[in-house]
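A single protein chain has been omitted from the complex, and every remaining protein chain is retained in its original position.
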Amino acid sequence: MAGELPVNSNSDVVLVRQHVRTAAIEMGLSLVDQTKVVTAASELARNALVYAGGGQVRIEIVQKGVRRGLRLTFSDDGPGIPDIQQALTDGWTTGGGLGLGLSGSRRLVDEFDLRSAPGEGTLITVTKWGR
Amino acid sequence: MDRVPILKLGDILIVSIQIDLQDQSVLALQEDLSEQVVATGARGVIIDISAVEIVDSFIGRMLATIAGISRMLDAETVVVGMRPAVAITLVELGLSLGGVRTALNLEKGVALLNHIESVQIASATR
């Protein structure tokens, strides 16, 4: 299963949360893990909207041996992140937020990969594995 | 955009979030609540999130902001009914909701507000 959703408005962010929840249930994630991955999705979708003016997310179920995982890939063509280490620091924000979206999301998932460069947009891939 | 209704029960304002709110609705709720606290002279605000499936940093900040604003307007805020999965996730996200009082359910939230008030009255009349 795979699907791609746009993230171009506040209501799209709500839709992303709902689709990620459905996929997490379908995959058999525990309630806590569902909640964690949906929360991470909410943070990353909002970032794409707020800092890049919009983007998209790909939702897919992946397999490794007997384990299944939920993988989310957020991409945008925004300004990119100049200092990734800094952006991943708890409390760092350029938008008057709490600065916990990126750093917190990283703690909520099993795998977190952030690629970004100034002027080249941002690509974030996160995976939550079933227990 | 959905607007969350605010209920008035005696001198307590009660808000029960029943749907997945988009960010503008969250901000609107924040404004509506501060207006209502001033307009009604309420001494307490209860935000019931027992139906809320996730609290991210945006909603988390709103809860803390409402608590801060209400306190300046001389009202206490209690967030009630947070689900275990939501609480575990918030801790991992790194949000502590400092300054926000919490209770297991609506009833205990009301009891907590009454208790706070009786303590305040007791210390004021001493």
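Letters A and B mark the chains as written, and numbering starts fresh at 1 in each.
Convention: a contact is a pair of C-beta atoms (placed from the backbone, for glycine too) under 8 Å apart; a residue touches a chain by one contact, two chains touch by 3 or more.
Just so it is clear, contacts and distances are computed from a predicted model.
Asker: Absent chain per UniProt: "Cytochrome c556", "RsbT co-antagonist protein RsbR", "ABC transporter ATP-binding protein" or "Xanthine dehydrogenase family protein subunit M"?
Answerer: "RsbT co-antagonist protein RsbR"
Asker: So which of the visible chains would the left-out chain be touching?
Answerer: Taken over the complete structure, the missing chain's partners among displayed chains are A, B.
Asker: Which residue among B:M1, B:I19, B:L104 or B:I121 touches the omitted chain?
Answerer: Going through B:M1, B:I19, B:L104 or B:I121 one by one, B:L104 is the residue touching the chain not shown.
Asker: Name every residue on chain A in touch with the hidden partner chain.
Answerer: Looking at chain A, the ones touching the missing chain are residues 32, 66, 131.
Asker: By the contact criterion defined above, which parts of chain B meet the unshown chain? Give residue numbers in ascending order.
Answerer: Output for chain B: 80, 82-85, 87-88, 90-92, 96-97, 101-105, 108-109, 111-112, 115, 118.
Throughout what follows, only the chains that are shown with their structure count from here on.
Asker: Could you tell me the distance, in whole angstrom, between the mean C-alpha positions of chain A and chain B?
Answerer: Taking the mean C-alpha position of each chain, the two centres sit 28 Å apart.
Asker: Can you tell me which positions in chain B touch chain A when the two form their complex?
Answerer: Counting only chain B, the residues touching chain A are 20-24, 53-58, 60-61, 83-86, 88-89, 92-95.
Asker: For a test of understanding, state which residues of chain A touch chain B in their complex under the given definition.
Answerer: For this pair, the touching residues of chain A are 10-11, 13-14, 17-18, 21, 31-32, 34-36, 38-39, 42-43, 46, 90, 97-98, 100-101, 103-105, 107-108.
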